[in-house]
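Note that one protein chain of the assembly has been removed; the remaining protein chains are unaltered in position.
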Amino acid sequence: MTSARPAVLIAIVLALAVLPLTTSNGYYQDVIVQIYMWAAAAAAWNLLGGYAGQFSLGHAAFFGIGAYTSSLLFLKAGLTPWLGMFAGGALAALFALVIGYLSIRLRGPFFTLSTIALAEVLLILAVHWRQLTGGAEGVSLPPTPDPVNFTFDDRRVYGLVGLGFLLVTMGATYMIERSRLGYYLVAIREEEEAARAVGVPVLRVKLIAAVVSAFLTALVGTFYAQYVLWIEPSHMFSLDVSIQLALIVIIGGLGTLFGPLIGAALVIPLNMFLRAWLGAAVSGLYLVVYGFVLVLVVLYAREGVWAEVRRRLRPAGPRSVQEPA
Amino acid sequence: MTAQALLNVERVTKRFGGLTAVRDVSFTVAEGDMVGVIGPNGAGKTTLFSVLSGFLQSDAGEVHFDGRPIDRLSPEARCRLGLCRTFQLVRPFGNMSVLQNVMVGAFIRHRTPAAARAEAERVLELTGLSGIASVLARTLPVELRKRLEVARALATSPRLLLLDEVFAGLNPTEINGMVEFLRRLHAERLTLLIIEHVMAVIMTVSQRILVLHEGAKIAEGPPADIARNPRVVEAYLGEEYLLA
Partner (left out) sequence: MIFVELAVAGIMLGGVYALISIGLTLIFGVLRVVNFAHGEMLMLGMFLAYWAYTLAGLPAWLTAPLSIPVFALLGWLVYRLVVRRTLGMGDVVQIFATVGIGVLLQNGALVLWTGDFRTVRGDYAEALLRIGGVQLSLPLLVAFAVAIVVSGILFLLLNLTLEGKAVRAVAQDPISALALAIDTDRVYMKTFVAGVCCVGLAGVLLAPNYPIFPAIGVSFGLVSYVVVVLGGLGSMVGALLGGFIIGMIEVVSGYFLATALKQALYFVIFVLVLLVRPQGLFGQRGAETMGFGKIV
């Protein structure tokens, strides 16, 4: 549970709000926007993965549903993405509810396998249902700045909007942590059987986490669509997206409020640096690094890099009673 | 005093492949009872508890709680009805504080965090754990973990509590403390079904004892009768625990 005082939290929020305004370099602005965006999506993933302990590698599905729904509603029905976003969220939530009802009963790795399969299905659907989704070529959104329809010309504005999304997902996390749902989530993660023995409705709790997570992820999907202005199946529904979300949270600290932000602040600049340094010629190198880092972190710094660093720096704190054998 | 059975166990059987862990066991527990369950290692006691609390599905037989059949209910559903269990190998929520652990139990009847906290604090007071309310559960020694396990179960406002070897690993002083504690709970109209290996305790604490051996119930009665029962003594021959 987060123990940070409100004053500290407010200070952090203000700092994040000011950050996009401190630079006029387009590249750095892009980095900041991407950090906020991916941190927001990762925070949504964190609800299901970090808090409920169900590790989805199919979250790209919700990301894609959000992006496609708002974009198609805009292009075909003229609905502003500000509203279309919620339609996408609702659709993703429904999807999570229906599929989750079955797959959440599966144990750890099997659940993960089923989520990978799901995202695959959606990917194939998106590619083949050309009349709806434009097939493999994807869908483009008009680049003309149009705030009413969620398009801006100034990256800094995107930065602030992205921060808004981040605050929504982190805010949701914060509120959940303090609620009955939050206690139940941690209990399940700690000792699922013991939680059942004291009446925690495990399936229902996990399902709620899945639905909220899906909804929020879809919202960020819309932001992505409006920022990049071009979406296509192999980007939106790819396993790489899902892995990036998981990696961000694992590095930053699973099941913590700031984990996603810390993780994104580390992973996204690394990603962009690798891409810039090696260029498109060696695509995939950043993923090699991801894979390598993922294995290392998971074996040697399971609670996240931040937690690991703190543990090394702080001398053994006072423990009330000695550890049992 | 009504003779209404709170728990009615009828011919419950549980098999694991070729092994019959619980064989045709029947008994009843009335409201306000304090019943002990004993038997040599491997007698099927914990398996019986797992079936009663819903963690295992029985292969035959029926269990009724408060008149209702509960065989199809999940552990969490049974807990909501008032049937709660503790584990032999205690399972605290390690990264939560003592208070938070108990709150998880309290949430079943108190929906808001504030109400759950109040209830949890009341239970901590009752169980003598108030002093360590903010201590992280995984740093606790065994005795306190056991008390926490019971406290957490108490917070669910159970009507019947299944305690699995709650005395194991405690020293004599701690045992006395726990016995006193259970007596107090019982005095508050809490019905208890207790698995125990520590003979001295179970004999003094229970009103009635069930003896399991190789999955079957071989005896049932007041402690004095059980201690003299030749079948019971025979079942324990070779075991460390001789009946006084």
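Per-chain residue numbering starts at 1, and chain names A and B are given in the order in which the chains are listed.
Simple rule for what comes next: a contact is a pair of C-beta atoms (placed from the backbone, for glycine too) under 8 Å apart; a residue touches a chain by one contact, two chains touch by 3 or more.
Not measured: the values here are computed from a predicted model.
*Asks:* Out of A:Ile12, A:Val157 or A:Leu287, which residue would touch the omitted chain in the full complex?
*Replies:* Here the residue in touch with the unshown chain is A:Leu287.
*Asks:* Touching residues of chain A against the unshown chain: what are they?
*Replies:* Counting over the whole complex, chain A touches the hidden chain at residues 53, 55, 57, 102-103, 105-110, 112-114, 116-118, 120-121, 124-125, 128, 239, 243, 246, 250, 254, 282-285, 287-288, 290-295, 298-299, 302.
Convention: only the chains that are shown with their structure count from here on.
*Asks:* Provide the C-alpha centroid distance between chain A and chain B, rounded to the nearest whole angstrom.
*Replies:* Roughly 43 Å, centre to centre.
*Asks:* What does chain A use to touch chain B in their complex?
*Replies:* Per the stated touch rule, the residues are 1, 178-180, 183-184, 186-187, 190-191, 193-202, 319-324.
*Asks:* Considering only the defined contacts, which chain B positions touch chain A in the complex?
*Replies:* Those residues of chain B that touch chain A are 53, 55, 74-76, 79-80, 84-87, 91-96, 100, 103-105, 107-108, 111-113, 116, 132, 135-136, 138-142, 144-145, 152-153, 155-156.
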